[in-house]
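Complex shown without one protein chain; remaining protein chains in place.
Presenting chain A:
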Amino acid sequence: QQVDEQPQPASFVPSEMLMPPDYAGQFFQPASNSDYYAQSSYIGSFDEEPPLLEELGINFDHIWQKTLTVLNPMKPADGSIMNETDLTGPVLFCVALGATLLLAGKAQFGYVYGLSALGCLGVYALLNLMSSSGVSCGCVASVLGYCLLPMVILSSCAIFFSLQGTFGTASALVIVGWCSLSASKIFMSALDMEGQQLLIAYPCALLYGLFALLTVF
């Protein structure tokens, strides 16, 4: 019951070409084609409907793969994995960041969402200007959201001890470097912009630096 055609203007590769051979479950592209609605209309019977996770486009295996790519910044990234717009992981990490900040005594969900939205827009504009092929806002949001994971680790450390000392500053710098290195590595492989990793890493570092300011202070 997998739908293949995707008549959308974004520069996405059709999912059948992206699928690595070792994927077990089916992967369903959400919000991209009109057959999707016809399939799940009220006329069809209950048995014909796809499973809920498939319908929502949440593939835990995929999310785990991307998380592992982010956590290991030295491993070269596969450019194709970031081509689909998967916002489940990023939203999960943003909520996790807000939750850990809450546990540390700062109810700053609004700041987290606002910063991530504005940061996405800014990086989207910059990448569109700097890369020869365009990039969609969803892809940028997905990459930036996944690379927020080390920041969640930093803010969970902030629950146990204050980060306002030298050690806190040093660990914040390390985490910011880790996040921006992962993000620039994935952007480089996805957009094929060799030699400009530092130019992409710096704006990402500024954005994650703002998140670090939020976490530390």
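We take it that a contact is a pair of C-beta atoms (placed from the backbone, for glycine too) under 8 Å apart; a residue touches a chain by one contact, two chains touch by 3 or more; residues count from 1.
Throughout what follows, contacts and distances are computed from a predicted model.
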Per UniProt, the name of the complex member that is left out, chosen from "DNA repair protein REV1", "YEATS domain-containing protein", "Protein phosphatase 1 regulatory subunit 19" or "Protein YIPF3": "Protein YIPF3"
Residue of A:Q65, A:Q108 or A:Q196 touching the missing chain in the full complex: A:Q196
Options A:I63, A:M130 or A:I153, residue touching the unrepresented chain: A:M130
Those residues of chain A which, in the complete complex, touch the missing chain: 31, 34, 37-38, 41, 43, 125-126, 128-130, 195-196, 198-199, 202-203, 206, 209-210, 213, 217
